[in-house]
Structure formats: structure tokens, C-alpha cells
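And then chain A:
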Amino acid sequence: MKIDRRSFLGLGLGAAAGIAVSPVGVKLTDDSSIWTQNWPWTPVPEDGEISYENSVCSLCPGSCGISVRKIKNRPVKIEGLDEYPVNDGGICLHGIAGLQYLYDPARVKSPMRKNGDRFEPISWDEAISLVSGKLADVRDSGAPHTLGLISGGAGGSVTALFKRFLDAFGSPNVYAMPSLEDNLSLTAATLHGAGNTIGFDLENADLVLSFGAGLIEGWGSPMACFKANSARRDRHAKLYQIEPRLSNTAANADRWIPIKPGTEADLALGLCAVLLKKNLFTPGEFFGGFNRFAAVVQKEYAPEKVEAVTGVKAADIEKLAVAFAKAKMPVAVPGKGRGDHGQNLKEFAAVQTLNALAGRLNKEGGAFVMNPDSYLAFPEASMDDAAEAGAGQEKSVGSVNELVDTLNASAKPVLNALFVYNANPCYTLRDTKRVKEAFKKVPFVVSFSSFMDETAMASDVILPASTFLERLEDVPTGGGLAKTVVGLTRPMVNPIFDTKNPGDALILLAQAMGGTIAESCAWDTYDECLEEVAGDIWDALSEDGYAVVSEGAPMGTPGTDFSFLASNPASVQAGGNGDLLLVPIDNIRLAGTAPASTPFAVKTVSDRVLSGTDIVVEINPETAKGLKDCGYAVLITSQGKARVKVNFNEGIMPGVIGMVKGLGHTFDNPYVAGKGVNVNDLIGPVIEPGSGMDAAFGIKATLSKA
Partner candidate 1 sequence: MFPFCFEWAWDIGHAIFFGGLWYAVSILGAGMTYCIAKAAYDTIKDDGDSHH
Partner candidate 2 sequence: MIQNTKAHKFGMVIDLDKCTGCGSCMVSCMAENNVPFKEDESRKKDSITWMRVYKLTNGKSFPDTEVVYMPRPCQHCSGLGDHGHSPCVSVCPATATDYGYDTGIVSQIYTRCFGCRYCMGACPYHARYFNWWDPTWPEGMESYLSPNVSPRMRGVVEKCSFCYHRYQLAREKAYVEEREIEENEYQTACTTACPADAIIFGDLNNPAHQVHQIVKPDPHPDPRNHKVVGKSRNPKVFRLLERLGTNTKVYYMSEREWVRKAGDSYLDGEWDEVKNHHGSSSSHG
């Protein structure tokens, strides 16, 4: 008994001792720690030769030059392209994070067809024949004009090709999402005649009077604005920011002038009144009732009256007007936030009129009235009778917002088929419920989206677009830039999934349709098409990667038509009811339109904007009766209600609630969607008579303890 125990004891001790004096212990201790240093589930990026390729980012109308670093032809980093005429090396966080779009969990990986409420993947051939078949029916039914197009703001040949397709098809129903570009063209058309647009020479202005324009919030061509703004200090130029909230632009400005939301137009006209009264204006080619205008503004927009409306002291208004008139190279800039949604023509016109009165039209550092004669030279489209007929027709309505209302209003379908390209109206337009309803009213919706976003989900067929890193495309700068630069987006990788350049998809469709439509799109590939239609600038594009179409102040001074303002159009008022006013906030770190933000972009968002899955709204402590900082509250508007957290912010005007744009996505991407609420669910559109713009700068609301 005992001996056994001892034998085993000996055995055990012996074994232990034997192992102890062998390498086993040491080696295993060492190797197990090395194992933790090389865990198989921690990725090891493959090394290889480094190369850099230039391209242009087309995520927003900014069209910045980018340099893509590759390892063994595998893109690993996007950086700003030095000496590119738009951004000179600067780049926004969305561009830098661009590679995340390639592998975005919400990518549409192949053509899709809706079956019940689910999507099933189909081949391109099936997809094309399916769509062309449906379109053929529409056309044969004798109503070609019932094919519609909703496209994102950006210009360029792909959008042009879409328009061409609809022309050849026989439909005038081309609608663009609200954009700064369109707002400016409309303004130019109203004041200086059709076919024009306006560019602001921020690089050279010595006093920028910004009516809420988020010059560093993503307004216009964002990086160009950033560059101009940061150079401002070295040039000893000044920036005065007029808006109800201490935005980043206001914080960065030399002076912040708080103003009641939606009263920018009144202030602009107030300033005009002072200039006229004090005879500080520079006479120019003014027509369309200039004197009537002068009389109206001096009567209706005298400083005291404007003070009552805007909350800006009369004395300050006088001073501001004088400062503006006395400055060497002042320019006034319209367009709250990013200048796209919730804008009104009255404000745009009033601000541009201020430029006109100060004699700043087509002067260095002023406002350029430009005629962006398109560099695109498409051959004559061949039209059959149906096309001719359609081309003759009037557009059903003026703007995309009106289109949505008409779709909902009429019992029988206004549109039988709808293309959606480079836009996400079901998320971006105000009162998204209304938009989704409207989409249900259209029998056949085709989305050309790269991602399964809200609109793609509301469509019947998806012809997935390759991202800007996977395709060739020409991208002209838009939005208030004083020069026109066309950049060439080049494919940095072969399409990761079974996607196509929308241009190619469209050409395939046209071929499938046959007839004059095919003739009008008689190219084998979109790349071929681009090379042809880019005409004169193709060489520059393909060699330098960009072409400068127009630069510097245009010749001569354009006339200014005062008839619109002389009629003293009414200012748009916020709808809904409640003691507070909810206004959307543009935050550079969040994309407000299509495509949605990347995981990296969302990661940078402050916890005072997004907390877990709760959106955080800004209010002035003075407004927050009974509410706690960082506490929960219920926000109610006539459109709906939302559970929010509140952030006490001394930088926002009492009585105003600020809610960021770009959250509350509902598609399948856990890093980006399912966070917070979409401000567009809470705000309804207010159409400005005449312009057709959705001018809802906010909506009345109540905020109460949750």
C-alpha cells in the first residue's frame, strides 16, 4: 500500500524532473507567447510594391483630386491630390474613408429583382431584358412620357446619358434632387437670365458675408471652400457668418451674427435697403423695376422692421451694410448649411442682389455670373415619332418635391416607370413617409444604386452601379465654385462585385430596346461614349486627369432683373405647431445625402451628436425647461415624434432645436444604419410658390421630458 504510493510519488517526481531539465517547458512557454503575437484570426496584410494612382472623388459635387496608394495593385489608402485645382491636397473624411465603400456591408452585389418584399439576385442579361421589356410596354402603351428620372445633383456625361435616354424614349420627366447647383442656376435665371449659374470667388474676396452658408460644413465644393477659408487669415480677409447656431463655420469666422431661422432673406434685403438709402450702391445695368424695388425695400425692410423680424439690431444692420459697401472685395453668399435642401429663391435672389448693388458681379473676389457652356458634345439624338411627341410635352411638374405630391395626389399613375440614379429620395426628401408612398404609386421603379439604401429597397429592380473607385467617369465641379474644373474618375480596381458603370447599364438597356433609342446610344461601352462626347477636353482629361473649363472673372457685367424681388414675394414660414423650432444641422462628418456615411465617418461623430443608438439634439440651456443635459426627451412635430437625448449648447439660439442630418438610416449596415433618427422624418416640405423649392428651413416642434 504505502510502497505503491511511494512508487507513484517517485514516478511523478521523476517525470516532472525529466521534463523540467528538457527544453519542453522553456520552448512551450516561449512559443505560446509567440502564438499570441501571431493569432491566426488577426489579419496580416500582404506586402508588396507600393504605387500611387490619381483619380477624382465623385462622392459629392466637390470633385476633389485623389491619390490612391496601392500595394500590389491593392488600394490601401486614399489621399488628397496635391496641386489639384480644386482641393490642392486637402481632402474630407468621406473621401479618405472611400475604400470602405468598396466593401460596404450594404453593397448590392449583383442585379436584383424584387419578389414580394424580398430581393433575389438575377443575372445582368435577365435584368436588362426584364427592364427593357417593361419599358417597351410603357412605350407601346403610347405614354412614353410616363417614364421618369430622379437623379442626384451632379452633372457629367452619365447624367447626360440618362437625359438622352429619356429624350430618345420620349419623356421630358427628368427631375434632379434639390441641390445648390440648381438653386444657383434658378437664381441666376431669375436675376441675370436663363442658362447661367453663379460662382463665388471666395479665394480672393476680402470680406465674405455668409448667410448661413456652411463653408466648412460641406457647402458647394467643400475642399475648395476649406482651402479658401484657411488661406483667408493669411490674406487678412474676413468672414462674417449669419446663422442661428454657432456652426463650425460660425466658430471659425471672424464674426458670428445670430439670426432668427429663416429670416436671412429679410436681412439681405435690409442690407440692400441701407445701401440704397445711404446711396452706397454701385449703379449697374439694373432693370425690371429697380426703382420699385428700391422703394419697396426701403419701406418694407427698413432696419427697425428687419430687426423685429431677424433679431439683428438695427444699428448692427447699418454697420454691416456700410462695412460690406466699404470693403474692397466683398461678396455675399447664400445657401444655409450645404445650400441644397430647405432653401428659398427669395433668399438666394436677395443675397445675389446685394452683390449686384455692391457692384460685385464678375469682379475678382465677387460673384461670377457664369455660363457653364457644357463641354459635353453629344451627337444629335435620333428621334422617332413617339420621341418627338414626348419631347414636345411639358414636364408634369416643376420639382421633384412637387412630383412626389402629384404622384400621391392622383389616383391613376402619373408615372409608369421611374429611374433613380445617384439619389436616395426615400431618405433625403422631407417627410420620407410621403416619398415612400409615392414610390408605391409607380408600377415599376429601377434603381441604379451601389448600395441597398432606402430607395433601392423601395424599387422593383436594382441595376447596381460600380462605385467611383471601380469606374471611369467625368465629374465637373458644381456648387458655387468660381471656376469650372472637369475631373476624370478612373477605375482603381476591377469591380469587386457583379456591378456595372450605370452608363454601361444604360447603353445595354438602349441596345435591348432597339430602334431609335439604340441608335441614340450607339456605343459599345460607356468608356467609348465618354471619349467621344468629352470631345475637346478628352485629351486633357486622359493625360492630366482634369481639364479647367473656365477660370477667373467672366468678361463684362451682366444686367440684373429686379422684377422678382420688386414684387416683394412673401417669406416662407415654418409649418407645424409648437413653441420651439426644429432645424436640421449639416455636420461635415456625416453625409446628408447619397451615399450614406462610412463606418470611419460615423466613428468620428461626437457622443454629443450620437449616443449609442440615440440621436442627441442641441438646445440652449435657457430653452431646456425641466430637461437634463444628456437626458432623454420626446421631440414632437406635426410629422411625427422621436425619443432623443438633449445636449445643452450655449451656441444655439434659444427656442431652436438643432438635429443633425445623416443619421437614422434603415438599411442593413450595423456600423452606419439603425443609429438615431432621420431629421427628414420629422420635417415636412413647404413648397415656395413659383420656384417649387422645398423651402422648409425647419418646423415648429415641442420638446418634453421622456
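One rule holds for everything that comes next: a contact is a pair of C-beta atoms (placed from the backbone, for glycine too) under 8 Å apart; a residue touches a chain by one contact, two chains touch by 3 or more; residues count from 1.
Basis for inclusion: all candidates are chains of the complex that A comes from, given by their letters.
These numbers were taken from a predicted model, which means no experiment stands behind them.
Interface record for this complex: partner of chain A among candidates 1 or 2 is 2, by the touch criterion. Only residues 36-37, 39, 41-48, 50, 69, 71, 74-80, 87, 89-93, 96-97, 99-100, 102-105, 216, 222-223, 226-227, 229-230, 233, 246, 248, 251-252, 256, 258, 496, 588-589, 599-608, 610-613, 620-622, 650-654, 670-671 of chain A touch candidate 2 when the two sit together in their complex.
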